[in-house]
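Reviewing the structure listed below.
With one protein chain withheld, the remaining protein chains of the complex are depicted in position.
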């Protein structure tokens, strides 16, 4: 099974969202220490907005950790 | 409902047994501090021997207390 | 504290579960004990909202065994107590209900059938007929009303309390997930205004006076030491039960005693059956009739036999794999009217299907 | 560790419960889960004595719900697991059995019927027929053997394990308190020596290999989201069940296909019925026969119908208020043979009573 | 049809009727007969009247319970009352002559009623403990279903381990059987 | 026989089909018609496809469910797949034109298939939140079971408390109904 | 004097009672009878007895009595109390009924702080069914289902009921363990438990260490010895929770 990845390159890391997994719950957004996450134009699996991040992202990985749907993948740039 | 009483007068007290209630379990006998209780010729309600006491009885009332069938009544003489 | 939520006659448009909660209040139920299960949950939801307004009580128990046995406790204490369940919860309820059956404790249990066996679906079925009428390790000394509409739910919840307390057999309102969850109109009323007298409960435990002094103690048991004792108890139950059958039996029919082909269905499916018969009659089919047992226990055996002796064909439609069918076959044993069936465990049956079946077999 | 308690053929004189424990060992059962209830206790007592000697296991659970569900667990793990119960315990067992029915988990449940409804007596009855054949919120996709003697107990416990694992429907040995507690002779044997092949269990969970890598994961469920899904599942169960009926059905008879009056009874009562028929035949009555359904579910419908079409009268005798009677009426629907009954819930029926009834109605 | 001998034994919990019944049934089985023994059991572990039903025959036996016994033995007042229902016109009814206050409760339809001083004899001549074995002797004498020899073998099987320790017990038990038989013979 | 209008509405959990259905049914009831609304519900609280079944008639209504709808509306790809079974030769099938990848799954036996840009219009012209009200407008236009006025009253009844606080919301909802109706009219 | 000295609330018509010779149930019910007498509550008390030897007390008292199902006395009594809080409601059960098949009811009644009194007779086995293992069976103890002795590695340690209830119940609950070997103390615990209900404080629970000579196959001396010396090693007698006293 494949899910389309939407890869966002930020200064500190690579931030990937799989809209096919994102249910738009906002848990990641509420937890992001940098306020880097916002609603996206891209719709998630239930037809509600998925999320996206911006360059404030420090690639701390919290959003990936808390997402109940494993819709986020964060890779720190070295 | 009536139960026939068998009243035994001892020096220290009046010791009454109701054979119609006594099941011959021996709990009283095992607890009598004076070893005053023994099996009797009189049969209890299940056709097994009832108990009786002798004059070693000090009317402490323990046998009455432990009898699960309320078959004993002890009255201390003053 | 307000006295009654309904005065006069009121047309409402709500879910069946909500209707039931109102009906229980209007039947002067005192306390509901319950454990959540879909699709009956909203009975509890509405009851808990209404309860404090009308001096009623509620207890959410730890499971259905407890819900059934606390209900029995409430009844013993002299209150109108009731409970509600469905599916696997109904399976568990058979334990307390068997005690109520043995001891003639009036209980009212509302069953909103869902798919089975096992957890299955939370939606709809008519697969709890055998269990509700004859469940547990007993002989089915119970009264079971199968409802078909919100109006029925309102009417039979009120009636069910009266039946239970009058005859002292466990009484069941057998609804289903559709009736539970759908919205449709019905008319609510104050039973008193319609001349319906509500049977008052009496305490089985804790009546006034000191037992053994002012009155006999109430010593109630369900356990016997010899088989002969038990035989007498059960035969007495049977006698008492059989004596009330004529008073309790209910059914509805349309042209059933004149028809060649009679369509039999209960509960919500009877709506499709009735609709089908009306449609067929309107189309000019004259020899078609409709019969709906309202009490599934006791069953309207005499009427069913009369129909079976006259008619040429029966079509039995139910959302189960033949639970009503079995009971009808037993009831009309000795006749040999041809029986056709629409058996659809766990799914709804439509008027179209029944009409089609009629044309197929007629 | 000894291998088998029985080699060759051995005539024994013991209680039925003891016979069952031996039969389970000889059927290569691996583990018993159980909760005490009279009159089945001694099955556990003997099993726990035998278990360590033959590498078997036992778990006493906290209630019958747990006994039923742990048994299901044992089966899922690929072991021959079984349990035993009676009366109110059987009522509770309906919850796990409904899961087994839905998921085609082979289970063997030994029921030693006692009086009902409710706690009633600990002695004897045939009042668990409806519940064992059709209990729970399901459609009765089960196999029920009704035993009549210690020999039956031995034979059908061994057979019951095979039936359960071969067809994967919950299987029941329906005994009773008399059979449980009485002593009589029977012959024990090693099934292998009689050419009976024991069906081997396979694991439903925890089979070799990594799920999703080497093999598909075993994902078993009993819950469905839509009524259409459920409908398909239940109809498939029905199809599978109906396909095996001819292989599974069992009965015993004596002159039943030639007689005018056929006496029908199951379980221990069939002994009195058979005795009565033998007595009557010996007395010169020629037109009397005896029929005993061994499987109460599925029932020998074809044979019963054949008998009903030929005979003039049936006498149905059972220690319940008509639980077998109902099923027979349904089975022979369409015929109109006269039915007479001896219905004695919770008490034994003697040969004399049956003979007397015969003379009364013939 | 083969004759079935039907026996009901009833007493108080402590009186040992169940072991007697078991021994008789086992003895019959050992003799190659068909035998059924069914204990009566209720919810009470002790305290209720204890009844044992035995049937012995040359052919397979039907219903484990029966309506009327060939011999019915009652060893207490409550037992007398409980067992009346098993007494018919072919029944020999045996009770202990020491039981008081049951005159009005004795069956009136029996073939024969025997009051035997079993309790007294066992107390005075033997030992109260073998009261039940004495009753067994009486039953065997009255029915002849098993030979006294076979019964002794069955007792040996059941109590042999006790007899090992104290051989005088064997003597006592055998005597009790014989004495029980004689009580019936004497009537 | 009185004609029964049968409607099925299906969408994802968040799309609000159940409230639309409830409003339509209530509006019909208020108009004195017979109405039945039955929500589809499964074990999942969210996540499953949500379907609402409505029937409206001048006479009492039979089975709460039906085989084929007069109008069937599907608002997501999964909804399209789930509702195909309710489409027959008399059915008008409506779906949102933004749904992708369902070409092969569209019913082939419908009387008429309408793809309407409801999502787009509500997003661009109104507010995503009134998407479902727009759908209601479309359904009312397609079936005529209730007047737009009555529907607006029913909305008022249900959401009035919100409109009190923010009257522009009322405007928005009313506009959504009208716009929904026009989407169907335009086809 | 032909009338024995029995508690006033006992029903003499049903005496001798149905328990075995030497059964501890008789002593526990004597304690309860004395408390009912002392508190003068015979007219307001409803007594519920479980299946288990407890059921033999269905006509024991001149007190309204309901004999329920195995393990179900707690909910029946809860239902009665909820429906009519004026009544004083007592559930009487065995260790099997309370800690095994009815443990969900016990645990949840305690958690909900039901205003009822539960008296549970711990005799380390299933008495009525002929002596199988109970949750309270002691390590190594032989029963019909542990014929070679209870193996704690296989089946765990005896359930400590009052300790468990005390862990669940909150302020207002009364929890104690008494023994039939100390009637006076036991009576005191039962009295406090019922008074606690009457005061409307909360759940009250008394476990009673008791003897089952029939299934233990013990004589009188051995019976007392097992209760007084063996059982009390595992089951500590005393009060575990008294309202107002903290824990």
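Letters A, B, C, D, E, F and G mark the chains as written, and numbering starts fresh at 1 in each.
Quick note on the criterion: contacts are C-beta pairs under 8 Å (C-beta built on N, C-alpha and C of every residue); 3 or more make two chains touch, one makes a residue touch a chain.
In this text the structure is predicted, and so the values were computed from the model without any measurement.
Note that the undisplayed chain, when the full complex is considered, contacts A, C, D, F, G. The omitted chain makes contact with just one of the residues D:15, D:48 or D:66: D:66.
Considering D:12, D:77, D:198 or D:361, the position touching the chain not shown turns out to be D:77 (whole complex).
Within the set C:15, C:38, C:70 or C:163, the residue that contacts the chain not displayed is C:38. Although one chain is not shown, part of subunit C still touches it, namely residues 35-38, 41, 44-45, 48-49, 52, 58-60, 62-64, 88, 118-119.
Mapped onto subunit F, contacts with the missing chain fall at residues 13, 43-48.
On the side of subunit G, the interface with the absent chain consists of residues 99-104, 107-108, 111-113, 135, 152, 155-157, 159-160, 163-164, 166-168, 170, using the contact rule stated above.
Going forward, only the chains that are shown with their structure count from here on.
Counting hops only between chains that touch, subunit A reaches subunit E in a minimum of 3.
Looking at which positions face the partner, subunit C and subunit D present mostly the same ones, since more than half of the interface numbers are shared.
Interface comparison, D-G versus C-G: the pair with the greater number of contacting C-beta pairs is C-G. Centroids built from CA atoms put subunit F at 33 Å from subunit A. Chain contacts: subunit A has no residue touching two or more partner chains. Of all residues in subunit F, those touching 2 or more other chains are 40, 42-43, listed in ascending order.
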